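Other chains dropped; remaining ones untouched in position.
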Amino acid sequence: MTSRADGRADDELRKITLTRHWQDHPAGSVLVEFGRTRVLCAASASEGVPRWRKGSGLGWVTAEYAMLPSATNTRSDRESVKGKVGGRTHEISRLVGRSLRAVIDYQALGENTIVLDCDVLQADGGTRTAAITGAYVALADAVAHLREQGALKGDPLTGSVAAVSVGIIDGTPRLDLPYEEDVRAETDMNVVMDGAGRFIEVQGTAEGAPFDRAELDALLDLAAGGCADLTRIQAEALGAARS
Amino acid sequence: MTSRADGRADDELRKITLTRHWQDHPAGSVLVEFGRTRVLCAASASEGVPRWRKGSGLGWVTAEYAMLPSATNTRSDRESVKGKVGGRTHEISRLVGRSLRAVIDYQALGENTIVLDCDVLQADGGTRTAAITGAYVALADAVAHLREQGALKGDPLTGSVAAVSVGIIDGTPRLDLPYEEDVRAETDMNVVMDGAGRFIEVQGTAEGAPFDRAELDALLDLAAGGCADLTRIQAEALGAARS
């Protein structure tokens, strides 16, 4: 039996840290760490909505994911300098936005916009799931901020959101893959769940050989456990008084 | 009980048509139709591989998905004129490429490149799954073309690939959604499978409320049946003599 390089059990998360109020300016700002993966999640709230939504009485939530050039093993080129956003960045930004919108009641949000910026400061696998997990906490802080300002028409949060990666490495299903496991995974899956244990997004990809239904089931079970742990950690972080 | 607007059973595909050799120039060219959804899939083969792969002895397969401005209900802007590829286009191009690469043996392909262009001529839901299903047939034709030219080192196709969309509409799981069902779906899932019934990619999204494990299971069952049907239709199309 192969054990994990960092000594974790197969169904164990890396050390998870959620540091709220990391920045001064945005309504919500959380530094989330999944082991050595470090993502700064900021939720900026502003009055008004995009043009196509004006006058609807509904709010809007969107997300942008990006990575610092220095976040990766080998320095990556800056997308602003290349003059275009890459496909992977686009894909993850859309995933993060979709995931958080799944727990938003636009009516209660009113015509306000919240932009979630997830900037990866250090990448060691699982940046998109860390981003979603941290963005939820930043979103909750931003919603609280809007509530204090009397800008809301109800409670726009219909639930919480957490996400985790799972994968099969050397035939073994494992939770929360660091980079070195991620590159070796035969199958790789990102699962986004709400606090009630229901699915918001499931994305499974055969990196090596196609996978069967039994493997898929094992991965979903593992992810459900991980998301439940993350939900608890989020609740604890949000329960804590502001430092 | 709500029945479908087009009279189909919930587990029934739309009329599927695969027209091979639709264009003269590419090594493979297939017009695929899922009901009124019409995608032109071309497989262009060329000697050589991208720079980062030169000298490896390995081939390369990549894909580009796009939509004609006139393909949609309301005319959409041309991405070339906007000067950038949109997030949705990026995301689907990557999905198509990844799906087809799952059945490619790069060693057997040798240092050849196959580009799969999937251009949507008419959109009525399920364009990405139609694109994958048609692209596999175009890919098979392109591989046959390379074989005739003696350009291969073995059989680069390790299996076949088909894809279908499934979703829950008014609480009922349904197969192969046209546009009018797609926009109403609470949950929407795209499933890519190989000819042996194993998963290559699973992408499920809660469009309305989050979904539970039972719903997920029902959708996967439905998709497995649909992909099996598509696999048979692909085999028939490839078995037919060239018109």
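By letter and in written order, the chains are A and B; residue numbering begins at 1 in each of them.
As a working rule, a residue touches a chain if its C-beta (ideal position, glycine included) is under 8 Å from a C-beta of that chain, and two chains touch if they have at least 3 such contacts.
These figures come from a predicted structure and were not determined experimentally.
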Ask   = Total copy count of the complex, if 2 are in place?
value = 6
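Throughout what follows, only the chains that are shown with their structure count from here on.
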Ask   = If you average the CA atoms of chain A and of chain B, how far apart do the two points sit, in angstrom?
value = 28
Note = The residues of chain B that touch chain A in their complex are 84-88, 90-91, 93-94, 98, 102, 159, 189, 193-194, 196-206, 209-213, 216, 220
